[in-house]
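This structure is in structure tokens; I'll ask about it shortly.
On to subunit A.
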Amino acid sequence: MLGEGIIKGMLETARNFAGSYVSKERLITVQYPEEREALPENARVFPFLVYDGPEWLPGLRCVACQICEKECPPKCIYIDKSADKKPDAAGKPQNYPTRFDIDVSVCMSCQICVEVCPFDAIKMDKQFEYSTDDRFGGLLLDREKLAKSNEYYHQIHPVEANEVDTRLAEERAAAAAKAKAAAEAAAAKAAAAKAAAEKAAAETPAAAPAAEKPAAPKPPTSGGGGA
Partner candidate 1 sequence: MSPVFYILSIVTIAGGLAAVLLKNLVHCALAVSVAFAGLALLFLSLDAQFVGFAQILVYVGAVAILVVFAILLTRGSDQPRESFFSRTWGIGLVVAAAVFAVLGWAVLQSSSALPRESAVPVASVHDIGVALVGRYVLPLEIVALLLTAATVGAVIVAMHEKDGTR
Partner candidate 2 sequence: MITPILARQEGWNRQPEIVPDGEGELLEVAMGPHHPSTHGVFRMDVTLDGERIIKLKPVFGYLHRNHEQLGETMSYLAIMPYTDRLDYFSSLSNNWGYALAVEKLAGIQVPERAEYLRVILAELTRIQNHASSVGFLIQDMGASGTPLMYAFKEREKILDLFESLTGSRMMCNYMRFGGCRVDTTAEWLNQARKVVAGIPAFADEFEALLTTNEILMARTQGTGILRPDLAVNAGITGPLLRASGVNYDIRKVDRYGIYDRFDFKVPLGEHGDVYDRFMLRLLELRQSVRILEQALKDIPEGPIMDPKSKIRGFRPKPGEAYGRIEAPKGELGFYVISDGTGNPYRYRVRPPSFVNLTILEDMCLGQNVADVVLILGSIDIVLGEVDR
């Protein structure tokens, strides 16, 4: 009632006033364009497409299964699936996106696409400076702009990328082992059916990719067809 509270409050602000000159801790402002804080490993901004190997187009992990397009909450991903198949980084023929656009002005950085992707093909970038004067074109990233190498992925999310790489390597090894087993089985079969006509021998190479198919991690059951 007599103004003690007011004086107490004034002393508090005075303490902060003086304190801001002596202790750097009080000033938490980051002077952005000059000062930049390192983003934490988990930081996420907009998605990008990972490719293996030196070339971006053949190396894209994306097989245009369109799960992310379907799951994306704000529906900002636009994919056109190719009619033909091209060999991917592992040399396996796969579909590929003829168009893969992300409208980052719509994207809400929720990471759902990353979580649903069965191929570890789409990941979250840390690049956030997208300001442009072209509101529509400049913020619609096509597949060339989206494609970033696996090395870049390692750079921005080292721990996660290592995990992904080991998992992919294991899966590939498993697939290769399976394929080898299948090929051997097929070869054995072929040997057993040596008596059969040459027609059967010609079939063996075709059987190998067919045997590979179940080894791919969980192919979309309805995703591709439903979209």
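The candidates were selected such that all candidates are chains of the complex that A comes from, given by their letters.
Convention: contacts are C-beta pairs under 8 Å (C-beta built on N, C-alpha and C of every residue); 3 or more make two chains touch, one makes a residue touch a chain; residues count from 1.
No experiment lies behind these values; they were computed from the predicted model shown.
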Request  = Every candidate listed belongs to the same complex as subunit A; state which one touches it: 1 or 2.
outcome  = 2
Ask   = Which residues of subunit A touch candidate 2 in the complex?
value = 1, 3-6, 8-9, 11-13, 16, 26, 28, 39-44, 67, 71-73, 108-112, 115-116, 118, 124, 218, 221
